[in-house]
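After the structure tokens below, expect a handful of questions from me.
The complex appears here without one of its protein chains, the remainder shown in place.
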Amino acid sequence: MTVTEHQQSTYIAGQAADARIRFELETEGMTLNLGPQHPATHGTLRIVVRLDGEQVVWADPVCGYMHRGYEKLVEVRKYQQITTLVNRIDWLGHFANEVPFILAVEDLYGVEAPPRAQWIRTIFFEMARIANLGLFLGDMGVQLGALTPVFFAFRDREHVLNLMESATGGRFHPNFDRVGGLKEDLPKGWVDECRTVMKRQRDFCDEMEELLVGNEIFQKRTRGIGVIPRQIGLDYGLSGANIRASGVDWDLRRDSPSPLAWKEVDWKVWTHPDGDAFARYWVRLQEVREATKIVDQLLDGLPSGPIMAKMPARLRVPRGEAWVSTENPLGEMGYYVVSDGGPGGPFRCKIRTPSFNNIHIVPWLLKGVYVPDIITILASLYFILGDIDR
Amino acid sequence: MSDTGATSLEGEATEPEATEPEPAAEAVPQEPDPLRDPLVQALEVDLGADLLTSAVERNDVWVRVPAAAWFRAVEVLKTRHDFDYICFLSGIDWKAAPDFASRNERTFDPAPLEEGVAADGLIERGITGGDTRFQVLVRLYSIERRLGITLKADLDSVAPSVQSIVPLYRGADWHEREAWEMFGFDFIGHPGLRHLYLPSEFEGHPMRKDFPLLAREVKPWPGLVDVEPLPGGDDEPEVSEVS
Amino acid sequence: MPAKPQVPGLLKGLGVTFRTMMRPAVTVQYPHVKETPAPRARGVIALKEENCTVCMLCARECPDWCIYIEGHNDLAPPRREGGKPRRSPKLDRFDIDFSLCMYCGICVEVCPFDALFWSPEFEYSEMDIGDLLHEKRRLGEWMTTVPEPPALEAGAEVKKGKK
Partner (left out) sequence: MIAALVAVDVTTYGWVTALKVGVVLALIPAGALILGYVFLMKMMSHMQSRLGPMEAGPHGVLQLVFDGIKFLQKEDIFPDRSDRRVFALAPLVVMLSTFLLYIVIPAGPRLVVEDLDTGIFFALAVSSLSVIGILMAGWSSANKFSLMGGLRAAGQLIAYELPLVLAVVGVVIQAGTLSLQGIVGAQAAFDMSFFGLFTIPSIGYFIPQFFGFIIFMIAVQAELTQTPFDMPVAESELVAGFMTEYTGFRFLFFFMGEFGTAFAFGALASTLFLGGWYIPFGFHDGLLGDLQGVIVLFTKIMIVSFFVFWVRFTYPRFREDQLQTFAWKWLIPLSLLNILATAVFKVVF
């Protein structure tokens, strides 16, 4: 059953109207602090919620508990050191944070990584998506009370992380991307190992489909909850699966000219018309499946050749500005790098993270919603705290 | 027009070539970009004199408008050219950054005047130039046309302030709060300018270049300890400076 | 009115958990059974003292500033007789503070004389955080645990002269 536009707005209007009536009756509502230590927020996000009974009158997210001041730190570091810092922003999508930054710097410097490096970067990018969204598929279950899916997620994600460790050395923080290519090439036997892991990930997706998507209680808890109309989503700058679940057919991997190897692989961008919590879960489930297919095709067509373009030992990036954004697991992540031509690092580096905008819609979305639905909506938006606070 | 000779472009040049004074940046004129040039032309028609400089570079459109025309420019983009997605809004402090990397001791002292730093200590601007210390920039994206644009505006160096675009894009609210908190830009008409990340009693604007990064002051740089001189050696103390 | 729950959805879920119950568990009982990490895993940094020429590059390049080096110069016999005595740098102190280190691997990579290596050893946690400052002797001990670099994948281009 899909929720039409009309149905959704009546639901929200009804909820809000009830909330207002009770509000006008001057019943003294309760202000509740969800967080910063709360099981439902991935990290330290605090949401001040004013309740009337179990319904939310208004909600105001308070962030900054994990503000590490990335943009200031980046200005005092060299390009080489920044990739280490930067893959700690969205700590679940490890490799995917480094890629846009490195692409921006390569764009400024005017160098192009050799094809083999681009293909391996794309493989790692999609594996970061699988690891990141794989955890979401399990985590959404535990937020709604089902204990087992999250263990399946962690169990199957382990293999992807082991693959990353065997190739890059780090499970969570690979630091494998260099301006002009990659640090090293893949170890022997990695490609076959990767194929078996991709097969296992598809089985994991089928298990999730059986365990949650088909489950009536899950559908009752997520259908028609937290509906984001297309226009409101764009107005707040939502990106990634959140906006594709509201019917916007936009994916930076296909729509923006990126040197990585997505063009050489045929894959499909999944969207869903409803825009509710179920749609977001469903779109991410299909995206993980699609990512395993992409990786398989990339592994088949992996070109051979050098892994690193010829680069000088001391990197001096010429003066200029560049903006590169890629389709990270959580949404559009972009770097606006300004270089002053000096020997050190970038002059200014604005880091655009997807969760910052994804969470910005929460005050609008949580009006007139029940308390258990707050958790469903927050879980379905799938933000990472490092992304919001930078 | 900016006196520092950044890319300045007058009139109706069909394909805007980025004439960079420095040899470093490539000065080759771009081949006409079918997707973006009509947009630049349409903007020139809509904004007229307010469009100070515009450039199509690195397959992106960069436009600079005066601070007064900021709201109008964003409004034109949103209504007439259906840029419905707000990517981000942020600021830049163009004051020359104290050069951390190349020198031995990483203490913070006012930057030496190097090449590329204009007389008033403001560093060479980026693609669309600019003349004041602070610049606010917003990046909008149109989903149907698969097209992005970065809009910039120079703000006054002493009291930077600009019209808030929250009435146009609700998503700009937090971005503006962050810019206010980090750079000190005042956004007129913003629903509630309060701290987003920093504690409420925090003074100063951290992202400004003259705001010292204390982490580097507190801990002395371990590299300072150089190989001490040879006992009774003849040559001068060995400072192993590999640069 | 909640829709009447059709049976298959709910039962399929029960099926999945039952199947998993029948399958063997995947957890490894750590203290008794130990998994060997990948040869390239970044566990701890090992120092080969002979290669080190106290050039301070690693200390300078480290983003966390967690490498402390002190050294002095010894006079080595001149290569050609009558020539100036050669200056051979000796290492007095080479400490890496693993409580600060973020395992980025820049020092290992930037070292021009290949004195630093990665070893996948990871069981060196301490009760007191001060002991995480591994001095030169301890880093030398890790050298024994450094594995041979694994062979590269088929399509890779082996750089000439790379160890």
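The first chain written gets the first letter, and so on, giving A, B and C; residue counts start at 1 in each chain.
Throughout what follows, contacts are C-beta pairs under 8 Å (C-beta built on N, C-alpha and C of every residue); 3 or more make two chains touch, one makes a residue touch a chain.
Being a predicted model, the structure only gives us computed values, none of them experimental.
*Asks:* Could you tell me which of the visible chains the hidden chain touches?
*Replies:* Contacts of the omitted chain with visible chains: A, C.
*Asks:* Would you indicate which residue among A:N215, A:N242 or A:N357 is in contact with the undisplayed chain?
*Replies:* Residue touching the absent chain, from the options given: A:N215.
*Asks:* May I ask which residue of A:Y109, A:F152, A:Y236 or A:W282 touches the chain that does not appear here?
*Replies:* The single option touching the absent chain is A:F152.
*Asks:* Can you list, in ascending order, the subunit A residues touching the missing chain?
*Replies:* Considering the whole complex, subunit A reaches the absent chain at 30, 32, 38-40, 54, 141-148, 151-152, 155, 211-212, 215, 217-218, 220-221, 370-375, 379.
*Asks:* If the missing chain were put back, which residues of subunit C would it touch?
*Replies:* Answer for subunit C: residues 1-2, 10, 13-14, 16-18, 20-21, 23, 25-27, 29 touch the chain left out.
Methods note: only the chains that are shown with their structure count from here on.
*Asks:* Please name the chain that ends up farthest from subunit B once chain centres are defined by their CA atoms averaged.
*Replies:* Farthest by centroid: C.
*Asks:* Centroid of subunit A to centroid of subunit B, CA atoms only: how many Å?
*Replies:* Those two chain centres are 26 Å apart.
*Asks:* List the centre-to-centre spacing of subunit B and subunit C in whole Å, with centres computed as mean CA coordinates.
*Replies:* So the centroids are 38 Å from each other.
*Asks:* Could you pull out the residues of subunit C that touch at least 2 other chains?
*Replies:* none
*Asks:* Would you mind listing the residues of subunit B that make contact with two or more other chains?
*Replies:* Residues of subunit B touching two or more partner chains: there are none.
*Asks:* How about subunit B: which of its residues touch subunit A in the complex?
*Replies:* It comes out as residues 20, 22, 24-26, 58-60, 62, 84-88, 90, 92-93, 96-97, 99-102, 106, 114, 116, 123-124, 126-127, 137, 139, 143, 146, 148, 150, 169-171, 173-175, 182, 195-199, 206-207, 211, 213, 216.
*Asks:* Which of the residues in subunit C come into contact with subunit A in the complex?
*Replies:* The contact residues of subunit C facing subunit A are 2-3, 5-6, 8-10, 12-13, 15-17, 20, 26, 37-42, 61, 63, 102-106, 109-110, 118, 150-157.
*Asks:* Quick one: which bits of subunit A touch subunit C in the complex? Just the residue numbers, please.
*Replies:* 1, 77-78, 80-81, 84-85, 116, 148, 152, 155, 158, 162, 165-170, 173, 175, 183-191, 207, 210-212, 214-217, 219-220, 302-307
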